[in-house]
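Just one protein chain is left out here, and the rest sit where they should.
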Amino acid sequence: MTTNLLELLEKNPEAVDEDDLLVVENLVIQFAAEKKSHVRAVNHVNFNLKKRETVALVGESGCGKSITSLSIMGLIPKHAGDVLGSIRLNNKELNGLSPKKMRQIRGKEISMIFQEPMTSLNPVHKIGKQIGEVIRLHTKASKEEIKVKTIEMLKKVEIPRPDKIINDYPHQLSGGMRQRVMIAMAMACNPSLLIADEPTTALDVTIQAQILDLMNDLKDQFDTTILLITHDLGVVAEVADRVMVMYYGQIVEEAEVTTLFTQPKHPYTLGLLNSIPNLEENKDRLDPIVGNVPNLGEITEGCPFRFRCQFALEKCSTENPPLFNIEKQKVRCWLFEEEGEVS
Amino acid sequence: MSGIITSKNIDPSLIHLQKNNTKSYWQIVWGRLMKNKGAMAGSFILIFFIGAALLAPVLAPFPIDEMKMENRFLPPSLDHLLGTDEFGRDILSRIMHGGRISLMMGLVAVSIAGITGVVLGVISGYYRRIDIYIMQMMDILLAFPSLLLAIAIIAVLGVGLTNAMIAVAISVIPSYVRVVRGAVLSIREKEYIEAVQALGVSDFKIIVKHIFPNVLSPVIVLSTLQFGTSILAAAALSFLGLGAQPPTPEWGAMAYVGKSFLLQAWWMSLFPGLAIMLVVLGFNLLGDGLRDALDPRLK
Amino acid sequence: MSGYIVKRLFTTLLTLLGVSIIVFLMVHLIPGDPVTYILGEFATEEAVNKLKSELGLDKNLLIQYFVFLLGVIQGDLGTSYITGLSVIEEIINRIPVTFQLAVFSLIIGSIVGILLGIIAAVKQNTIFDQLAMLISLVGISAPGFWIALFLIYLFSYLIPIFPISGYDGIYSLILPSITLGLGTSGNIARMTRSSMLEVIKQDYMRTAEAKGVNVFQLIFGHALQNALIPVITLIGIQFGNLLAGAVVTETVFALPGIGSLAIDAIATRDMPTVQGLVLFMAFMFIVVNLIVDIFYSVIDPRIKYE
Partner (left out) sequence: MKEELLEVSDLKTHFPIQKGILKRNTGFVKAVDGVSFKLAKGETLGIVGESGCGKSTTGRSILRLINPTSGSVKYKGKEVTSLSKGELLKLRKEMQIVFQDPYASLNPRITIASILEEALSTHSIGKDKKERREIVLQLLERVGLNRQLANRYPHEFSGGQRQRIGIARAIAVNPTLIIADEPVSALDVSIQAQILNLFQDLQEQMGLTYIFIAHDLSVVKHISDKIGVMYLGRMVEYASKDDLFSNPSHPYTQALMSAVPVPNPLMKKEKISLKGDVPNPAAPPSGCTFHTRCNACMEVCKTIKPKDIEISPGHVVSCHLYDSAYN
């Protein structure tokens, strides 16, 4: 996968731009806080997803990665928070779309799978009904066609005896099987974008391997773009083409997957990579990032990572750095002010 | 690349911690409660009624048993704000005095039931061997609708105010046992209990120091709500002629007498009933507010 | 599923047995000797002994209990001290009124309660929510007799469209049913609301939204069935409260149901009748809860396979 795309880029670097599936510009998500102030969970995020690409959005808890994905789905209720900026799918603006129009897109053009397969299926409805519902909502298929399609989808996600499983309830299936059902449901209407929010975090490692394989297979079969939200750098290295690292509501680094792992630039990315024990290497000691993950609203000015940064400059405490472009890599850090150019 | 170290060693969450004064769980709960409109409205009603009851001997415009035949069945007026009854007694004064009885009945019932229920519930939840017996007993008690149980108990003990209190208390016990047991069971599973067990802390200390304080929140909520329910049940018993007997100015008993004169003097039964409703409403509002304030999920 | 029902039936039998012991002891622990009560204080010793052996009171407590239990199993709840009539017949004569009253109030209470609860949950924190919850709170807080007296004053006196008291067909049950239904609806509305709010937060609701399900389907297709699970249990418990509540309501409206029978029996210290009634009501309550539990497994598929 990765190598294919790299080859493609080398041959024809311009061609990819027209392939933009999703463009997110200046995305700000803010929640009302005490005393009429706002807390920004996502702060001026820009990115684009190209067709048939797998992009990972990486970060620790509370960095804003999940909320970003929910905003793309239009699943942040108006009374809960404001979503500002532009989210365009195939050049069509999604932010501000009427609820009815948005419902036609959810499940059909963009679908999503979640972290907890155990609780993500409705316990009182049969599997067949739950998958069938999404087909019924977005196509004009007859009852019989829906059933055929449902069984076909269950076969695609490699569930044994699909004609029996459609009459089962979620609690009769294991976590791995439920996540397969979620994937079948998400892919049933052949969406152009699949958002996978920590799809394997709740699963055992041998099951995780099965699910990641399955997602890769289906992506090729269905020509789907995947936005993978995760905290697990191992998973990222295994499935992503491109990676965006988020910290405190901002994208702090963006690069091709090999670049990110071989030449990480942002001190936070570097810190993350140094923090994880690696099965293939022997380190006596890990080199962690100091301090704690800050709570939202705690830091109001300067670079939010400076408290935990080994390389913090004077400037970092007063000015939040912009994203600097260094070749195809983007990094939000003052250390690269001279090397890169502001995007 | 060597940066000038400015503030890298300061942990932002530490800054956050040092800024604020530390707040215990109960201080946080108090803060939440004060912001809860329902709870405040409930407290206001309760303070009003408790105050009126306590100060009844001083504030009541008339003595409770002052009969004036010429004043019979007077409708509400400036002299008698809530009217008078068949003996010309002032209903407002009687309601103020009656508040003492109703509130006392609630208090006694909730205290008896609360203490028994909490002890049984904690034992049942912590010592699983005894659990099955206690719960079977409670299931049997729960098989009687609570007012029916109270009526049955009065059938045995005989009619009267004290017996009504005991009857109500017994009928409330099972709900305490259930709630407390459920809370203990969920707390027992918490790792902090395992942690103190691993330290070798004695069962008694674990129950007193770690389980009980965590069971307290549901007990407080339940007691507040049961306070209201008990007053309601006690009033219903008196209304049926099984509890307080006329001429005791108990609210249920007053409504019982008033029932016979409903068409000629509606105020005789409707005002005592209204008093009951308001007090019970007060407890329910406060209980709901407490439930929200104590809800661990809101942390 | 059948295993679950068998288990429930068994625990129900145990509970019933316990209930019978308590009811039996209740009567035999009562201060005062029924024989003295029936014959008066100046009866001859001979007459006392004769009655004692007639009533089986000369045997020991255990034997008396088994005689009692045997009778209960055969549907014999004893004879009234006062009227000399069979208790079970008395109950059967009186039960239709109470049963109709309970069912009507349960229907009123459930429909009003569930609707109020759904409105409050869906419009959470709006004026609709606050209004619905205030109505339910008042319903819970108001004593049944007060609602009854209020309704009588309003609809039988000021606007005389309903009879003040007495039983004359279903028409006379309307006010009593509303009285009981109001209190019930308050409890059901509150439970529906909180259960609904809990369900709305669940992950599977987000899944449904991500599928593009509209708000109506979201509430009625995905949330309601889950939210009703605890509500169904509550409705079962409410049935018991309605039976007991009928005591008050029947007294106020002077309806010839088992509730007013109970009050009369207590007033005359007619212990066999009290005993029979309490046992009967507890039995009804247990049976209804058993039905609810079995019905439960129909709407919650997880229960069947436990």
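Lettered A, B and C in written order, each chain numbered from 1.
The definition used in the following text is that a residue touches a chain if its C-beta (ideal position, glycine included) is under 8 Å from a C-beta of that chain, and two chains touch if they have at least 3 such contacts.
None of the values given here were measured: they were computed from a predicted structure.
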From B:Arg94, B:His210, B:Lys259 or B:Arg291, residue that would touch the chain that is not displayed: B:His210
Omitted-chain contact residue, chosen from A:Asn167, A:Ser275 or A:Thr318: A:Ser275
Option from A:Asn26, A:Asn90, A:Ser174 or A:Thr318 whose C-beta touches the chain left out: A:Ser174
Given A:Ile207, A:Met246 or A:Leu323, the one touching the chain that is not displayed: A:Ile207
Interface with the undisplayed chain - residues on chain B: 13-14, 17-18, 22-25, 190-192, 194-201, 209-210, 213-214, 296, 299
Missing-chain contacts mapped onto chain A: 2, 60-61, 174-177, 204-210, 212-213, 231-238, 240, 257-258, 261-262, 271-280, 283, 285-290, 292-293, 308
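Assume only the chains that are shown with their structure count from here on.
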Label of the chain whose CA centroid is most distant from the centroid of chain A: C
Mean-CA-position distance for chain B and chain A (Å): 50
Numbers and ranges of chain C residues touching at least 2 other chains: none
Complex contacts: residues of chain B adjacent to chain C: 136-137, 139-140, 143-148, 151-156, 158-159, 228, 232, 235-236, 239-242, 252, 255, 258-259, 262-263, 266, 269-270, 273-274, 276-278, 280-281, 284-285, 288
Residues of chain A defined as touching chain C within the complex: 73, 75, 99-100, 103-108, 111-112, 114, 116, 119-125, 133-134, 137-138, 169, 171-172, 182, 185-186
Residues of chain C that touch chain B when the two form their complex: 11, 14-16, 18-19, 22-23, 26-27, 29-31, 137-138, 140-146, 149-150, 152-153, 157, 240-241, 243-245, 247-248, 251-252, 262-263, 265-267, 271, 274, 278, 281-282, 285-286
